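Note that this complex is displayed minus one protein chain, with the remaining chains in position.
The block that comes next holds subunit A.
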Amino acid sequence: MNPMNYVILASILFAIGSAAVLLRRNAIVAFMGVELMLNAANLSLVAFARIHDQLDGQVMAFFVMVVAAAEVVVGLAIIIAVFRARQSISLDEPAELKG
């Protein structure tokens, strides 16, 4: 199978993920969108590694997974803190730090 198909799939996944981040108000859903975009990036990294017959992409995918795990920890903590403070996880409501 042509590995370019994986790249195209990754693009579609990335588009879906970014659409979720940009369009949904629910912080958890937006967070899932971010995960989806990270997965798309991982998929394209692995696909490019296969295309170029090198392991660099694979290694970078592992790094991304580690960063994503850390991000989930921080992100979920923020969401919980925001929910405790405002009884809501809408992304549009908290704008106290605006310029």
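Note that contacts are C-beta pairs under 8 Å (C-beta built on N, C-alpha and C of every residue); 3 or more make two chains touch, one makes a residue touch a chain; residues count from 1.
Following the convention adopted for this analysis, contacts and distances are computed from a predicted model.
For the chain of the complex excluded from view, the name given in UniProt is "NADH-quinone oxidoreductase subunit L" [choices: "Hydrogenase small subunit", "ABC transporter substrate-binding protein", "Glycine reductase proprotein GrdE" or "NADH-quinone oxidoreductase subunit L"].
Considering A:7, A:21, A:51 or A:72, the position touching the chain not shown turns out to be A:21 (whole complex). Considering the complete assembly, subunit A touches the hidden chain via residues 18, 21-23, 25, 30, 91-92, 94-99.
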